[in-house]
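The complex appears here without one of its protein chains, the remainder shown in place.
Every chain is named by a letter (A and B) in the order it is written, and numbering of its residues begins at 1.
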Amino acid sequence: MTDATATAGALERPRHATPDQGGWSWTASLFLAPAILLLAVFLLYPTISTIILSFEKGIDNYVRLFTRDPNFLTLRSFPPSGAFWNNILWVVFYTSGCVLFGLVIAVMAARVRYEALVKAIVFLPQAIAATALGVIWRFMYFPNPSTGALNAGLGVFGIDPIAWLGSPSFVNASLIVAGIWGSVGFATVILSAALKGISTEILEAARVDGARETQIFWRILVPMLSLPISVVAVTLIINVVKLFDLIFVMTRGGPGVSSRTIAFTMYQEALASRNFSYGAAVAVVMLVVLLPVMVFNVRRFRAERVVQ
Amino acid sequence: MTRFRMVVPIVALALMLTACPAGNTSTTQNPSTSASSGSGVSGATIEVTSLWGGAEATAFQAVLDAFTAKTGVKVTYTPVRQDYSTVLSNRIEQQQPPDVAIIPGIGFLRSFAKDNKLIALSELGIDDAALHSAYLPNLADMGTAVGAVNGTAYAVMVKLNSKSTIWYDPSRFTANNWQTPTDWPGLVALTNQIKTAGKTPWGLGASDSWTLTDWFESIYLRNSGEAAYDKLFSKDGDWADQSVKDAIKMMQDLLTNDNVAGGLDGALATAFVDGIGLVFGKNPTAEMYYEGGFVGGIATGDVNTALKVGQTIDFFDFPEINGSGAKITIGGDVMAALTKNPGVAEFMQYLASGEAGKVWVKGATIISPMNGVTGTDYPDSTKKEATQIVNSDLARFDGSDLLPGGPDLGAVLQQALQNPSGVDQSLTDFQTQVTDAWNS
Partner (left out) sequence: MTAFEPALKPPPRNIGERLVRMTQKAPIHVALVAIALIWLLPTIGLLITSIRPRNEIQASGWWTVFAGHLDFTISNYQQVLAQGNMLSAFFNSVSIVVPSTILPLILSSMAAFAFAWIRFPGRDLLFLTVIGMLLIPAQMTFIPLSRLVGQMHLGGSFIPIWLVHTAFALPFGIFLLRNFFITLPKDLIEAARIDGAGNVDIFRRIVVPLSVPALASLGIFQFLWTWNDLLMALVFAPRQGQPMTVQITTLLGTYASEWYILAAASFLVMVVPLAVFFSLQRYFVQGLLAGSVK
């Protein structure tokens, strides 16, 4: 504990001139106490009790999860399959899709007068409950071209209907698209705000030097926005690993087990099936999976300190 | 600055306004306060939860009203339409259990019983003999068996539906000169006949994978008999057995890519209700739909209100296999008590009677397993289904509801249809998971 604090503290130059800042100040506890108390009781305590529960039978739950539960992970075929693998797909494609779309929309919208309207429209899905989102997208994805919008569209070009949610090869992509549609607004709003902080002079100078817009985007905007981009990406990764309701309302993990994710498996085992101890093990795996994200966060936090 | 000062009083006000009604309700509902209300149960209030909403809830409410009229015990019905098991588990932990819960799966019943959350029926004035004789004779053994955990009776089977009905449009069958079959080869022949006529034989709504477990159970019971069926869905079941593979093979041969509307991928993207629409919607694309007796009500109520029972929608019995006789699979719900509050015993006893059954079946949503409810008690729309159940030689409870929670038979069957070559492997895997689940 002291090690981490010392390092981070040493990197930081003193901020305040006031002398009493070194020791524990009672105002700090006043400001922190309510939040910390709630977090300890409502988040920390259940987490610890879940970890303990997952080891109820020693490590058998974990052995079962990785060796006897092909729905969770199986390496028999390539690409691998199972909830664990699907989550990797989600993290990679959903996160990059949201960030890329969000950034492109933010950059484009900034150059037109109806910027606010575009952002409002893209943000709209954030205001929609997961249940409604499921209803909306099932009307898009129905396999029958007389009720499914996408297949009706394909029919115009003479393409046979596709069972978006019924075919193991399409289902994850279809769900991820629905997920991106729902979350791009979040990325757009934050990145758009960050964009406003970039000085015009740099961009104008680049334009004067004859840089193309794509070069400006990749060489100037993306690096300059790396901090907000990483904030958005980290938030999205954390949310997507915990994502469960969209899958629950749209496919229930099917067809077969093709669209299960770790969070879906956890819900299915721990709550729907009342296998509390086994479900707890899934939850712990989920936390472990997210640890690298936290390590990244800590690193960035320290780097940020050096810059300051 | 001023803005922040204003926030605090607003919060305080909001907290007060909203906390008050909640505080009141919590004290009036606290079981301990109502428990001390003396020996007469009249005036007591109990709470019942189940999954039912919509028309099902309306039909059930009539039963509750009749009970209140009879005993003076008020019943609050709380529908929990989603995450039922989650809600029930948490309400128990919060010391706010409903007095009576209607539980859809036997796996859950066992799990709650194992954790000592249920009151045995014997403590509520219903002994084993009384329970057995409360059911219709041909359902009594099954009814008592599904309600018992390790030899103790916890639950009453209060309603059921046939899962041996194949739905079709008689007017279209007549126009094409198709005959309803009575045995499996007949069903296969009819399927081919429809295909030859340029139509798609089957609608299948299999994104709800329980429609496939119902197919499997109907075939397995008829093809391998009730002894094998009982064993398979018990702790001793062997999922790698040849009989399982045979039943799956029969499904695969009948429900081919060409025989189901939209192909197999399409069927696996189609929900149970949307599958009904494939056969009975305004623009039908398939001719037959296999699922439970409740299809009729959903088809006429939600899918297409223009349907006429007997003329444009009807069912024939799921055909016999190898002379299996009139064996049917059924799906049902069981009811168990979580408290011994005043009125609970009376309520359980009332629901385990033909008297309640007679009121309930009037709503045309269920079949009652109770002795004393006869064909004439049913409205026209459910009379035929009731007759099928009453006249059956033998009934078996939905097998997948008997399995412990966790392993997903429906998912195995979805995979079996989409990828026939993987069946052996997925059954071996499934056996491992089922063993783990039974032992946990």
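FYI, contacts are C-beta pairs under 8 Å (C-beta built on N, C-alpha and C of every residue); 3 or more make two chains touch, one makes a residue touch a chain.
Remember, predicted model here, so these are calculated numbers, not experimental data.
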Which of A:55, A:93 or A:123 contacts the chain that the document leaves out: A:123
Option from A:83, A:233, A:247 or A:286 whose C-beta touches the chain left out: A:286
Omitted-chain contact residue, chosen from B:80, B:228 or B:328: B:80
Those residues of chain B which, in the complete complex, touch the missing chain: 1, 3-5, 7-8, 10-11, 14-15, 17-19, 21-23, 25-26, 29-30, 47, 51-57, 78-83, 86-87, 89-91, 93-96, 208, 271-274, 276-277, 281-283, 294, 298, 302-306
Absent chain, residues of chain A that touch it: 1, 4-5, 8-9, 15-18, 21-25, 27-28, 30-32, 34-36, 38-39, 41-47, 49-50, 105, 107-132, 135-137, 139-140, 142, 146-149, 152, 181, 184, 189-190, 192-200, 203, 228, 231, 235, 238, 241-242, 244-245, 263, 266-267, 270-271, 276, 280, 283, 286-287, 290-291, 293-294, 297-298, 301
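As a convention for this text, only the chains that are shown with their structure count from here on.
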Inter-chain centre distance, chain A versus chain B - centres from mean C-alpha coordinates, in Å: 37
Residue ranges of chain B in contact with chain A within the complex: 83, 85-86, 89, 107-108, 111-112, 206-209, 262-270, 274, 278, 283, 285, 404-406, 408, 410-412, 414-415, 418, 426, 429, 432-433, 436-437, 440
Chain A residues within the chain B interface of the complex: 64, 68-71, 141-144, 146-147, 161-168, 251-257, 268-269, 271-275, 277-278
